Each structure stands twice: as structure tokens, then as C-alpha cells.
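What follows is a single structure, written as C-alpha cells, with notes after it.
Every protein chain of the complex appears in place save one, which is left out.
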Amino acid sequence: MHDGDAIALGLALESGIPFAAVHEIIRQQRRDLTLIGPISDMAFDQMIAAGTVAKVIAAWVGNVAGGSGYGFRRAYEQGQPRRIVMEDHSNFTVGLALKAAAMGLPYLPTFTGLGGDIVRSHPRIRPIDDPFGGPPLLAVGALRPDVAIIHVQRADPQGNAHLWGNLGLTVEAAYAARRTIVICEEVVPDAVIRSDPNRTVIPGFLVTAVVEEPGGALPSSVQGYWRRDFEPFLSYHRISRTPEGFASWLREWVLDLPDRQAYLRHMGAPTSERLRVTDRRLAAATNFAP
Amino acid sequence: MHDGDAIALGLALESGIPFAAVHEIIRQQRRDLTLIGPISDMAFDQMIAAGTVAKVIAAWVGNVAGGSGYGFRRAYEQGQPRRIVMEDHSNFTVGLALKAAAMGLPYLPTFTGLGGDIVRSHPRIRPIDDPFGGPPLLAVGALRPDVAIIHVQRADPQGNAHLWGNLGLTVEAAYAARRTIVICEEVVPDAVIRSDPNRTVIPGFLVTAVVEEPGGALPSSVQGYWRRDFEPFLSYHRISRTPEGFASWLREWVLDLPDRQAYLRHMGAPTSERLRVTDRRLAAATNFAP
Amino acid sequence: MTATYNRRELMVVAAAREIHDDEVVFVGMRLPLLGFGLAKATHAPNAVGLFENGVIRDQPAETFIYTMGDPPNIAGAVACLGLLDVMSLLQQGRVDVGFIGGAEIDPLGNLNTTRTSGSGWMIRLPGSGGAGDIASLAGRTVLIMEHEPRRFRERVDYVTSPGHFPGRRRGGPATLITTLGVFDLSGGRVRAASLHPGIRAQQVREATGFPIDIDDEVAATTPPSAEELAYIRHADPQGFWTGDAVKAG
Partner (left out) sequence: MTATYNRRELMVVAAAREIHDDEVVFVGMRLPLLGFGLAKATHAPNAVGLFENGVIRDQPAETFIYTMGDPPNIAGAVACLGLLDVMSLLQQGRVDVGFIGGAEIDPLGNLNTTRTSGSGWMIRLPGSGGAGDIASLAGRTVLIMEHEPRRFRERVDYVTSPGHFPGRRRGGPATLITTLGVFDLSGGRVRAASLHPGIRAQQVREATGFPIDIDDEVAATTPPSAEELAYIRHADPQGFWTGDAVKAG
């Protein structure tokens, strides 16, 4: 991760948000980052309020539980702690921008957004004609992140990754990015991945690094591993209403904690036990025997 | 299925080819069909030689085991038993044509085929400019089948279908088609499908009909259910070299057999036992517990 | 005789009534999510629900969900696809009706959830999410709003989710459900279809920042039945979305 990088994260929408990586980026005091994602939930708000962000390319920036993201609002409305540039999208247009890059294309056409202001004088979206004579469309230009940070359930050491539950734009971003970092609940033997090749949404040769970080997405959920912890989203929403409140949250939950293990300890065993999924609801048997 | 329909099948390439449906279409003496698929293996050749086909939209027409498809060659070279129109594609362009329809777009852009003859004066492919000023591209026009015939391992009564192993263009065709017919090895309770929603490649509301036809794809393979029977592809290749040979093959394997059950009986128990997958190589456990 | 209910519960019922059987519905969170479940449980058992994160459900989640990505919304879904898969189906015209909300609305049904200076200073809102796509591409849209003068503006500052406009290919706002009534937007203007019990026309006019058609004989919104209320209170036991404290949309 370098200052000025364009980073895609939070791609599965409300689940699998790599908060451990988000907090580490804040601790490392990265600067001038561009954030890319559909609806980023409070991860983007935290990075913006911490002053690491110069630009946001997203469809929705806030706190899904609470609504407004106060860090985002302060940066956008008052330039505090710094001014940010916002490239507004809808979920579909940011998805098409990533998909275009994933397909090795300069753009993809769409009808979405016509008649609205998002696509008006947009740096990445232009009106085009249908070469077959149909009604006019919009061209959504390719968006290639420098880095995509993906949280999955399991991956092998080569980065071949099994992801289930919400997918959102995870696959598109992993294909599109110059570097893809896979964070997983478990690094597993390659035999586990090979047992179900249709579950491998990200082939290992696209992956730059594999990191085993159980609970690295908390307080967001990971299907089959962690429930969503609702309370931190609400309490962050309340406390981040003022810069002072955010600063105290930042100290308590990021700066004063060296890593995710410390975060989990600070969260407390009772909470993590409540959130950890222990019961099993397994996918039906699927036979790959040749 | 009606005369003149545009039918997509053989979408997973060499596996899951719905031969039972293909032979029934021949028995029903459908006429003037348009066939759509990537590499159709001998299914298209059989339908063409039987005189049911007016047009083929595909990247490859022949017999993967043997090479040339003699039925296709006779129709194309000599108009026997009838003249056919060929719309040549590459696998990528026929896939993009289906994907454009699946996305509700008039076309998708691509760089493939530039400098070659497939895309030259093609009814569905045109040169276009990159609205962002990059190098010129090609626009592949949307292709919307009237019917897509899909062979899957299991589906619930609503048509929610689990497919694993080769996917090819199955999903794109099911999304693009006006009507989608799902042929499955097993109709299963919806609980089986719900246990693994990421495995549901075709949502039921896109499906017009669900047919349980075990072995309906033989002699092509179905992962976890049937091995590929190699010999019938070679023997068909040999016998279909002459119109008389094809006629005798057609009588023996299609016209004189009322249905797929009769086909399996005619194939013989030893063969079907040899082809049936009995051992298990199960996908690793995947937990969806909330 | 009907049980007592609050306006949120009435809005959920009104939302449910906008869903017909066998329809494919692009479901939002909050009130529309409850409305979808209520419709499934009553008059629309065969409706199918799509969520912008890629989830497709033909029955509501077994337990309460705070976001569409919560694990209970995945478990038991008939399909869990990618965002672009469901958006493709939406763009293809396979979705009959979609629900969206907004901070501001104008007479054409344009919704603003991006930024507003209505209050004198500029306020940044979260943005479109999938709302702009649903507004653009669904067969028809149902809008859910708080009915307040500052939200009902002659012209919104920013059109996040386009309403009716010349050259629209498909769909557009059909119905607006507010804290005061149910309104028909299909004609490109706002006409009261029903006012919630106890709401007077004058009240609605005062709460609407632009001219609005209210017939003198305008009907009253049919109150929730005991069964409908029972469903809502089972689905939202804490009144998380339907308690009197919370905001709509």
C-alpha cells in the first residue's frame, strides 16, 4: 500500500468489510488515497475522518445502520480534516466501471442514470449512440484500482479463494485491480479449494498476497464465521458526530491498538463469542467425482 | 418449441449437451430452427443433418472427438438436406452477444477478432470508436434466443437450478433467452437449493419449465453424475460421413426410439453402468449458518 | 373494528398493496422490506424479491435483519449472485416494481439523496446506492417519504433518482407513500389517492412545498387489518422500523 493508491474495498457491501486492514492503513498514516466501492458503510467514513483520503469513488458513503457519515460530511462540507473530491456513482455504474477494467475494455454501455444528475458532466460517464441505431446510452469508463482488498472465508497459499454469501462487486474488483490482497478467515490446504473449483471466485494468479486474519472483517459479518455486530455501527455514528468524538473513537479503537488481535481482546471475549458462528448449516453435498 | 425458434443449447461446451431434447426436437420434425451455441459438438450436426435447421450462430460446428461435422458440411457445401445460413463467431463474440442480451444492452464492445475475417462485414459486429479516445473497437450486437435449453445437476420445482463443473455460456444464455428450459438429473426439494444459494446459477423466475431427465445429456458428461461416452462421438463421425449412414444412425438412435428411457435401454445396461459416476468426491463443507 | 396502529405500520401495509402476485420486486430495506414480507404472507405468495447485493429471496429472512447483507438474509435465499447480475436483470426489464426513498422529492418524482441546500447551507447526503438504478430501470417505482415541507420541493437541488422525464424508456414513479397519504405519480404530477385516516387535505397542502391535487372526496387509506398488524409486529418485534420514534424511507 502506498500513499496516493486507489484502493477498492467493502466490495461485498455490508459484509466482509476488511476493517482490520482499514485500521492498519490509518495507523500507517497513509495519505492521499482514493477509495473505491459501492456502499462503503462506515469504513470509508473512518478513513476519511482520519485524513487518509483525497478522493472517493462510490455510490453511497455513510453508515448503513445510522445513515449519514459525519466524517464524510465534515470533509465534503467543510474540508475537515481535509478537502476530498467525490466522484458520485450508482451501484450499477461503479460496478460497470470495475467490470470494464476486469474485461480489459475502455468502457461498458448502460441505460442506468439517464435523466438524472449523477451522469451529468461526470468525469467517467459520457453519452454515446447505439451503433445499431437504438436509443442513446451512456458509456461508463473503466476504473482500475491499484489495490483491491478482499475478505473471504478461505484461501490456499497461492491465493485461490473460496467466497460465499454476499459477492457484490468482489470478483469484478479482484479482476480489475493491479494488485489484489486476499484476507481470509482460514488459509487452507489447496486440496480444500480444489474440491470445489466453482467456489473459487478469485484465481490465485490474480492475487498478490494472502493474509490469514480471523475476525478481520468485524464488526461486519462473514457468512458462516461471524455475525454482524450492530452496536459498534450505532455507537460510531453517535460518537463521530463531533471531531472530538471521532478522535476519541480513533484513539480507543485504532491508534491505541497495535493489531487486530488487540482489537478482538478490546472488544471482549463475551462479545466475540456472541458473534462467532458455532452452529452449522451446510451446503448440500456436491459431487465432483469424474 | 416452435418451428422457426432460435434455440441456444450446448452452452457448457462439451458437457451437459441436452441430447435427449435434441433427439426429441428431431422426432417432432421441427423446421427452420436457428441454433445458437459456442462449440456445439455433434448435437448441432445431428439437427442440421436431420433437416430441422435453417441457420446456425456459433463459433465452432463439428465433432470435438472427430473434427469435421459431415452433416454440417453437406448442408453448408451442397445444401443437403437443405441450405443453411451460417453466422460465424468466435467463442468470445457469441458469448458477448448473449451477454449483451442478458444485460439488457444493444451491444457489448470488444477487441477480439480485429484483423480477422470473422468480424468483417458481419451482420452482428460493427467497428466503433472508443468514446474516451482510445483505439477502435468492435461492437457485438445482442443475441436473444427464443429458448435456452440447459442441462443441470439439480433444480427445485420452481426452476432454481444448481449447476457445477463446466459453466461455459450457460448463465448468459439463461438470462438472455425469452424462455429457459431446465433439464436436470434430479428435481430436489427447495431446501437443497436454499442450502447453497451461491450454487444457484439460474434463478427460478427465469425458468419456463423444469424437466427431470436423468442421463438426458448422454453421451456427453455431467459432472458427478455421468462420464463422457467417447465411442458414440467417434462412431457417429464415421457413420455420418454419408447421407445413408446418417439416415441409418438417425433411425437407430432417434426415430426408432420413443424417448430417452428407450435410448438408455438401447445403449445397454453395461454401458450406462460404466458411465454412471458412483464414487464420491465431495466439495469441502461450506457453512451458511447465520 | 381494527386494532390501533401507527403511521409506519400503515405505510408498510400501503407498500405491500403495491406488490401484485407473481411480480419480481426490487426490495429495499426498512418499510419496503416489511411490505414485501407482508405481501408474500397475504395477497402475493408468488412474488420474488431481489436485493442489490445479489440476493434473491422468495420468502423473508427467518430472523430480523438490519441490512440486506446480514447473514440471515443469505441463509435460505434461493440465489446469491453478484451485484451486476441482479442489475443486469433490472436493466433487462425483468423487475416489475422497485421501492426507493429519498430526502427530497419534486412534482416529477425526482428524488434527491446526494446533496441539498434547502436548509440554507449545503448538506451532503450519502448518495444513490442502488436507488438511482432502480429509479431508472424498474418497470415502475414506489417512493417512500417523510411528508415534510422541506422535503417536498418545487425543484430538488440534485436528481439522484430520476422521476418522469421526456424520453424515459421505461417505468418511472407510480406511487408515493408518505407519512400523510398515498399519492399517484404516474401522470407526472402528484395526485392524492388516499389520505391516512385523520389527515386533512389542508394539512397535506401545508406539508407539501408545491401544488398538489387532492380531490374533495379523496378516500381514506384503508387501515391495517389485525392480520396485517400481527405480521408486521412479528417481523419487527422491537418496532425498529415501525416504532413511532423512527423515520420512514
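Brief remarks follow.
Which chain is which? They are A, B and C, in the order written, and residues in each are numbered from 1.
What we mean here is this: a contact is a pair of C-beta atoms (placed from the backbone, for glycine too) under 8 Å apart; a residue touches a chain by one contact, two chains touch by 3 or more.
Quick caveat, the model's predicted, so the values are computed rather than measured.
Although it is not drawn, the missing chain touches A, B when the whole complex is taken into account. Summary of contacts with the chain left out: across A:I193, A:I239, A:V254 or A:V277, the touching residue is A:I193.
The chain that is not drawn here is touched, among residues B:A12, B:L218 or B:I239, by B:A12. Residue in contact with the omitted chain (choice from B:R27, B:R82 or B:R281): B:R281.
Subunit B residues in contact with the hidden partner, per the touch definition given at the top, are 12-15, 38-39, 58-62, 64-65, 67-69, 72-73, 76-77, 88-93, 95-96, 99, 110-118, 135, 164-172, 220-221, 223-224, 227-228, 230, 277, 281. Touch with the hidden chain on the side of subunit A covers residues 101-105, 156, 158, 160, 175, 190, 193-194, 197-198, 200, 203-206, 288-290.
Here is the rule we use: only the chains that are shown with their structure count from here on.
Interchain contacts join each chain to each other chain, per the touch definition above. Chain pairs B-C and A-C differ in how many C-beta pairs they share in contact, with the greater number at A-C. The most distant chain from subunit C is B, comparing centres defined as mean Cα coordinates. In whole angstrom, the spacing between the mean C-alpha positions of subunit A and subunit B is 37.
Note: centroid distance subunit B to subunit C, computed from Cα atoms, is 41 Å. Between subunit A and subunit C, the centres computed from C-alpha atoms are 27 Å apart.
Chain contacts: subunit A has residues 110-111, 164-165, 167, 223-224, 227, 277, 281 touching two or more partner chains. Subunit C has residues 55, 70-71, 74-75, 80-81, 90-91, 137 in contact with two or more other chains.
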